[in-house]
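Pasting a structure below so you can have a look.
A single protein chain has been omitted; all remaining protein chains appear in their positions.
The block that comes next holds chain A.
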Amino acid sequence: MITILLFAHLQEEAGKDYLELPLENITVEELKKTLKNDYSFTQMDQIMVAINEEFALSTDIIKQGDTVALIPPVSGG
């Protein structure tokens, strides 16, 4: 089981600020594919993934216990 934190428009589209998915040992790319198929998030192509508070590459592997977050393009400042 992995927990995925949601922010900005993703949070509003999901109606909650996190998802729990029965997955582990998958790559970031596989996670994004799964989310694309199972959820109707908009602008998924622009979403970055953070693992344990650091930006992850699409080939990085998500393990049990990792903190995963979906990061839409940022707009601070």
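The rule is simple: contacts are C-beta pairs under 8 Å (C-beta built on N, C-alpha and C of every residue); 3 or more make two chains touch, one makes a residue touch a chain; residues count from 1.
Heads up, the rule we're going with is that contacts and distances are computed from a predicted model.
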item	value
Record-based protein name (UniProt) of the chain missing from this complex, from "SDR family NAD(P)-dependent oxidoreductase", "Carbohydrate ABC transporter permease", "Molybdopterin synthase catalytic subunit" or "Thiolase family protein"	"Molybdopterin synthase catalytic subunit"
On chain A, residues whose C-beta touches the chain left out of the figure	5, 7-9, 11-12, 43, 45-46, 48, 50, 53-58, 69, 71-77
